[in-house]
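For this view, one protein chain was removed and the others were kept in their places.
== chain A ==
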Amino acid sequence: MTMDTVDAGMGKTVMCLLTDPEGTNLGSAMYIPQNAGPLQLTHLVNNFLNNEEMLPYSFYVSDEELLVPVGTYLEKNKVSVEKVLTIVYQQQAVFRIRPVNRCSQTIAGHEEAVLCVSFSPDGKQLASGSGDTTVRLWDLYTETPLFTCKGHKNWVLTVAWSPDGKHLVSGSKSGEICCWNPKKGELEGSPLTGHKKWITGISWEPVHLSSPCRRFVTSSKDGDARIWDITLKKSIICLSGHTLAVTCVKWGGDGIIYTGSQDCTIKMWETTQGKLIRELKGHGHWINSLALSTEYVLRTGAFDHTGRQYPPNEEKQKALQRYNQAKGDAPERLVSGSDDFTMFLWEPSVSKQSKKRLTGHQQLVNHVYFSPDGKWIASASFDKSVRLWNGVTGQFVTAFRGHVGPVYQVSWSADSRLLLSGSKDSTLKIWEIRTKKLKQDLPGHSDEVYAVDWSPDGEKVVSGGKDRVLKLWQG
């Protein structure tokens, strides 16, 4: 009798230690009943942290997500009850984005293939650039064209909004950069010249570093990157050093510019004088895409899911707060995807050696993107798969298969729970991170899908491609 009760007593609880992703323990080891599932653990963590509102958490035991009660997990994996079980908790986004499942509108207007689309950081405006040399602004409430901005001489390859949403910049195949006023759809000044070949990427300086957004950096096929000032309307600094085309450029949150190039290197530049800080070598072929762990926060600036507008002096503070929250205590991480079928995870401010090499793709990696909370990395490759990796350690999590053609671009929803991919086979697919499966298939385009974007407020998805129409999808 006593044996039974002792056994029952021991079987009902297990010793657990809750830790946060960076390793600090939450309290000391405690006994938790075995029928406690993720919901009960969430309550527990919220109590310990004295949170005012119930924040959602997800729990991981040795890198596997804990979806079942602790007891079931123990039985399945035959973990001994004697040892202390370390459970890592991670905060999930407070808001939940509804997955999109229908095409609400197919808007024609462009006369040639749509090459790039971008939502403004507050999610209220939409801009797209196309092969017919125009940039078009679209009204999201009526889902109709708003402005047609003419001024480029050749295909518009990239378009970028400033993080405060006040400026729109686009780069073309002839090497010119045009600045537009998004409220009126007019060209501001004349096109900025300086680059000799086509523009491959544009990145703005983060709001928390300079509050009215002034500077942005562009990369070009001619091998240099230039920093421009939009108020002076000229190129301030030219960052030359790469021997071949610069394929992508990102302005990091700590004020460092990262450029990836076809000469297989990534260079880090400091922004006051344009000097080269460090060079990251390791790839064996062209670098196609770069992604920073705080990229999403830098892109959206002071806007978050609540949709509040801030006056200019408060913007900088709010943006800084959001940035620090997203970054955490760890240094900023950078991931680069290359033609040599691999990706590298770097901690560029710490060392010039890569932290991890992410292998697994069977064709070149076209696009890499960190999730908005920095926990996951998604990579789109020409081998028709999208792979998911752990954003902190770089470990491979799962491969999403389903596309029948090369996957061109990926985009995350603002809560990091859903991933969108657009491919050459004219479909878009939404993948759910929690179940690691296909959530929704979005067919409808009649030709290759070149560009996809998810609005920062999570309401709409836009996709454009070779069939010259823009499709808006809604939940």
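In the analysis below, contacts are C-beta pairs under 8 Å (C-beta built on N, C-alpha and C of every residue); 3 or more make two chains touch, one makes a residue touch a chain; residues count from 1.
One rule holds for everything that comes next: contacts and distances are computed from a predicted model.
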item: Protein name (UniProt record) of the chain left out of view, among "Regulator of G protein signaling 9a", "Aspartate aminotransferase", "Ribosome biogenesis protein NSA2 homolog" or "Ubiquitin-like domain-containing protein"; value: "Ribosome biogenesis protein NSA2 homolog"
item: Candidates A:21, A:444 or A:475 - the one touching the absent chain; value: A:444
item: Listed residues A:299, A:367, A:417 or A:460, member touching the removed chain; value: A:367
item: Which residue of A:200, A:416 or A:463 touches the chain not shown here; value: A:200
item: Listed residues A:120, A:133 or A:342, member touching the removed chain; value: A:133
item: Missing-partner contacts on chain A, residue numbers; value: 112-113, 115-116, 130-133, 153-155, 157-158, 173-174, 193, 196, 198-201, 221, 245, 247, 262, 288-289, 366-367, 384, 404-405, 408, 424-427, 441-444, 446-447, 450-451
